[in-house]
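Here the complex is missing one protein chain, while the rest keep their positions.
The block that comes next holds subunit A.
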């Protein structure tokens, strides 16, 4: 094991970390917004919207992310109406294509996670909210969304960690994030083990931090599930 080489490798890979973080945060952000729209359609009373959401989830959850990314990066340019549209300056950028496909894909999974969160809301709590005069957006904002999010959080944190790892695929559409830079280093040095170990360590530490943050968030949001420190349970 060559410590100096590992150290240099780490420095090179860490220089690509901002790109990985940018892919990750943008796709989680836009994917999350899109997921809210999809889940809203999925649980709406409108048959067309519901079927569209079902189809969306089926396609983006059921097909490989890598193929989705290739279709967007290599495929879209085949269509003249896209190539000559105002969107083309953005859509020909590998980074934009990578974020787009990551966001579209995670939206499918996240929509399902949020839907399970919604289904886990106790019907009695919804009834209580209706009985004080809540409905529509107010009911969603005050009761449905906060409760559903708490239920969805454990599954959602898994999805977020999956997204960190999925950003590695962007290297295959020429985005120079951590994995891409690692592969370039290997092709220059032929030292597969050291370079990929360094790359794996970066993802591990990143995911460790993200999971800690999500666990902290969950802890803060669910004091009601813990034993009360100041209010002992009354004796039966």
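Please note the rule applied: a residue touches a chain if its C-beta (ideal position, glycine included) is under 8 Å from a C-beta of that chain, and two chains touch if they have at least 3 such contacts; residues count from 1.
Keep in mind that, in the parts below, contacts and distances are computed from a predicted model.
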{"item": "\"Octopine/nopaline transport system ATP-binding protein\", \"Acyl carrier protein\", \"Succinate dehydrogenase flavoprotein subunit\" or \"3-isopropylmalate dehydratase large subunit\" - which is the UniProt name of the missing chain", "value": "\"Octopine/nopaline transport system ATP-binding protein\""}
{"item": "Hidden-chain contact residue, picked from the options A:54, A:83, A:119 or A:142", "value": "A:142"}
{"item": "For subunit A, residues in touch with the removed chain", "value": "122, 124-125, 127-136, 138, 142-143, 146-147, 150, 221-225, 227-228, 230-231, 233-234, 236"}
